[in-house]
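And then subunit A:
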Amino acid sequence: MGEELKIENEIVEDFKKFLGENFIDGNVQRKGRVFIKVKTDAYKEAMRHALEKWNTYHLSTISGVDLGDTIELLYHLHDPANKITITVRTEIPKSNPEIGTVSNIFPSALVYEREVYDLLGVTFVGHPNLKRLLLPEDFPENVHPLRKEWKPEEVK
Partner candidate 1 sequence: MSIEKRTFKIPVGPQHPALKEFENFTFTVDGERVIDVDFRIGYTHRGIEKLAESKTYIQNLYLCERICGICSAAHQGCYAQTVEELAGITAPPRGTYIRTLIWELERIHSHLLWLGIAAHEIGFDTLFMLVWRDREVVMDLLEMISGNRVNYAMNTIGGVRRDISDELKHRILKGLDILEERTKYYKEICMNEQTILVRAANIGILTREQALKLNAVGPTARASGVDVDIRRDDPYGAYGEVPFDVIVYDTCDVLARILVRVDETLECVKMCRWVLENLPEGDIRTKFGRKIAENEVVGRVEAPRGELLYYIKSNGTDKPERLKVRTPTLANILPVCEMLKGGYIADIPIVLAGIDPCFACMDRALFIDESSEKKWVWSREQLRIYSIKWYKEHGHEVVRERWKQ
Partner candidate 2 sequence: MEAIELLLLLLKLIVFPGAIFCIAYGWFLEWFDRKLYARFQNRIGPLLTGPKGLLQPFADFVKLLAKEDITPLGADKLGFTAVPLLSVVISLFILLFIPTYSLTGVLSLPGDLLLVLFVSTVFGILIMFAGYFSGNRFSIVGTERTGLQFVAYEIPFAFSVISVAAAARSLEIANIVKYQTVNNLPLIVCTPIAFVIYLIASLAKLEKIPFDIPEAETEIVAGWQVEYSGRKLAFFRLATDLKMVFVSGFAAALFLAGPYGPSIPGLEPLFYTFWFIIKTLVIMFLLSNLRSLFARYKIDQVVQGFWKYLIPLAVLQILIVEGLIFLGIIP
């Protein structure tokens, strides 16, 4: 078993060494799936490191999850050549949901960040045109449907 996940464990070790104390934890779920949890202020370096060292140029998407008092952002990075998916995740407090944008490293993030902004209310500092992507015009401002405390009936 260990042999087959060699690359994945190697990735986790490498991130631990690179990030030092910003590295919170990293686990290998199965072949080709690595989850790396980092502190918020080091997540950009982690993403850039993943791009340069492990050539994960393909940002599949950004998943936002509402964990009650914090919002967790998962950046799914994928390297088609050697079939590895690294998910860099970080948590931001719901009180002031702000985080830097990665659209300068991954241009495709422009669309995904707008979606998370629209549905979860996370503002991405430095995003060129952060405006509503999916919700209709007549939807009330700064109401974010994917927040757990929001109920659909409120807006009928």
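The candidates were selected such that all candidates are chains of the complex that A comes from, given by their letters.
Definition applied: a residue touches a chain if its C-beta (ideal position, glycine included) is under 8 Å from a C-beta of that chain, and two chains touch if they have at least 3 such contacts; residues count from 1.
All values derive from a computational prediction rather than experimental measurement.
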| item | value |
| --- | --- |
| Result, touching chain for subunit A in the complex among 1 or 2 | 1 |
| Touching residues (chain side subunit A, partner candidate 1) in the complex | 29-30, 32-33, 57-61, 63-66, 74, 76, 78, 80-81, 83, 85, 87, 106-108, 110-112, 115, 119, 129, 132-136, 145-146, 152 |
